[in-house]
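Shown here: the complex without one of its protein chains, the others still in place.
So that you can tell them apart, the chains are marked A and B in the order they are listed, and the count of residues begins at 1 in each.
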Amino acid sequence: MAGKTAQSRLSRNRTRSAWLFLAPMLVTLFVVAAWPLGRTVWFSFTDASLDLISQARWVGIRNYLEWVDWGDGTGQYYGLLADPRWWRSVWNTVRFAVVSVSFETLFGLVIALVLNQSFRGRGLVRAAVLIPWAIPTIVSAKMWAWMMHDQFGILNDMFMRLGLISEPVAWTASPDTAMIAILIVDIWKTTPFMALLILAGLQMVPQDIYEAAKLDGVPPTRVFRKITLPLIMPAVLVAVVFRALDALRVFDIVYVLTPNTDATRTMSVYARENLFDFDQFAYGSAASTLLFLVIALITISFILATRMDLEGNTT
Amino acid sequence: MATVELINVSKSFGSVEVLRDINLSLEKGKFVVFVGPSGCGKSTLLRMIAGLEDITSGELRIDGQPMNEVLPAKRGIAMVFQSYALYPHMTVFENMSFGLEQAKLSKPEIEARVQDAAKMLQIEGLLDRKPKQLSGGQRQRVAIGRAITRDPRVFLFDEPLSNLDAALRVDTRLEIAALSERLPDTTMIYVTHDQVEAMTLADRIVVLNGGIVEQVGSPMDLYESPASEFVAGFIGSPRMNFLKGGVAEAHGAATYGIRPEHIALSDERGDWSGRVVLTERLGSDTFVHVEVKGVGPVNVRVEGRADFASGETVYLSPDPASVHLFDPQGRPVVRSVTP
Partner (left out) sequence: MKPGIWQRIGFYAIVIVIVTQAVFPFYYAILTSLEDGQALFEVNYLPKALNLTNYRAMLAEGVFGKQMLNSVFVASVVVVVSLFLAVTAAFALSRIRFRGRGLLLLTVLSVSMFPQIAVLSGLFEVIRFFGLFNSLWSLVFSYMIFTLPFTVWVLTTFMRNLPVEIEEAAIMDGASSLTIIRRVFLPLMWPAMVTTGLLAFIHAWNEFLFALTFTSTDSQRTVPVAIALVSGRSEFEIPWGNIMAASVIVTLPLVALVLIFQRRIVSGLTAGAVKG
């Protein structure tokens, strides 16, 4: 009988065109993402150098960890995992991510709550809030570098007029304040993103819940803690994870604002330094690989934890 | 001659079988209605005929030709969707001509066909408008017009009235009936869950339930001799009374069925006595809900106005010729005439 096939011509046609439609995108992503990633991991196990990439030879895990015996019974560990500068940059990155995301969440929440009120000029305020987000990271870094200039910077002037500091601070140059400078710029630049995501969450809370609470005479702070916060928590969590992943790979701000400082060197900066400035291509690749692993781990656990609906089956 | 034939057609989604061994032969030019509760597979069956859904096993033929492997546009069918599915960014004219354009018809031919269809549906004045600028009823006409331009052998309707309000629904129903009169060679297949639409429109009704065909027949066939307890309950409004226990057993059946309009109601004498629980007055009719002693709740339809107080005792007499008896599986039992 003719109709015994499980799939008709229409479905087969559609499946075939699906792969045809996907092919250009998949090939592109393979060439720009999957293949380079694989090569990076491979380089991390070789002795590749910038000029002799193609002649890279397998050297095992030497770039990560190697015991060098000095022949007199003593010896020393070398490699990424034994490099205090690497661990310092890991610590810097984590510290940066935790602090920046916490403040961004807090400020983002405040701004979102304000924007969720209806008041005259709300549109203008929202537009103003978006400005930091629209400014290229490099430009914001430069703008703030100028504002934080130790001699001519307006920030020192402002703080001294307000009596917060007694003498000018070398914000970006001093190791004590370099991280703070980075954090200020990042928080300033990225809070709008956070605020928008949280605002979207707030606007999905049905209005009648608030009206019901009002009728029940629940005080506003309690409404916020018991109703608003739990309802927007999923949106906030997603925003936090997105931002955290972003913060863990921070590069631009640090590179421009505080170059060559141990106090702020992050994993990305460390990796690029080794790759292109110190001609330690293989070693830098190892650092890149580790950074990737950290981020992959967080991403996977996030996806598993939230069981994202990717098929779009539920409506 | 049959236009649409379904031979042992089944459909599964994964391991779930939604339609089982459907055998149907639909005559050319007839108005056929697929009716059943939601989830019975009626829409799936229609979509299989349209070609939007694969046929898992079995064969579909149109005019004797196997259709399983034929692309939807090449089957000689047209479909009117529940949401009309007009292309929002195209004018009415473009909506109606899009399919003809795909079929590579000449410009004058397209123009002529669209104008003909527009005239038939009295939407000539709307051809330059976008769907957004039309009322629900007008959109419905455009959707039908789009289908007509294709000059189909088989016309498919997927619950076309469910997005219209009650008043418009009746008007459109009449128009669809008129349309099928005007297209005597076109087979109409119409899916609905509303038995009133089925009864009023159909030449033949196909009652589906749980993925199988319960009964095929003319509206009055189904009303007068339902082939199962399900059909008996589904066709006819208000619903047939189903009584279990003593009354049924007395007739050697598991279920005793009697339609509300086949019971005579009197306040003096009758076969059963009971107390009025509730009266629903519709103006033209009155439905009296009676709790009959030893029988159970029975709904009676009385023509015109009837005033009964709740709690009042009344007497009921079912018309013995209109009793339907069913066995425990819901199949009809050979009727015994005495009440």
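Following the convention adopted for this analysis, a contact is a pair of C-beta atoms (placed from the backbone, for glycine too) under 8 Å apart; a residue touches a chain by one contact, two chains touch by 3 or more.
Everything quoted here is computed from the prediction, not taken from an experiment.
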- Query: So which of the visible chains would the left-out chain be touching?
  - Reply: A, B
- Per the definition of touch given earlier, which of A:Phe45, A:Tyr64, A:Phe96 or A:Tyr255 contacts the omitted chain? A:Tyr255
- Message: Please identify which residue in A:Val68, A:Leu106, A:Ile154 or A:Met233 touches the non-displayed chain.
- Response: A:Ile154
- Task: Go through chain A and note every residue touching the omitted chain.
- Result: 10, 13-15, 17-19, 21-22, 24-26, 28-29, 31-40, 43, 48, 53, 110-111, 114, 117, 119, 121, 123-144, 146-147, 149, 151-154, 157, 188, 192-193, 196-197, 200-201, 214, 235, 238-239, 242, 245, 248-249, 251-252, 255-256, 267-268, 271-272, 275-276, 281, 284-285, 288-289, 291-292, 295-296, 299, 303, 306, 308-312
- Item | Missing-partner contacts on chain B, residue numbers | 50-52, 71-74, 77-79, 81-89, 98-99, 102-103, 146, 150
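Assume only the chains that are shown with their structure count from here on.
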- Message: Using Cα averages as centroids, what's the distance between chain A and chain B in whole Å?
- Response: 58
- chain A residues within the chain B interface of the complex: 1-11, 13
- Provide the residue numbers of chain B that touch chain A in the complex, in ascending order. 51-52, 54-60, 66, 68-72
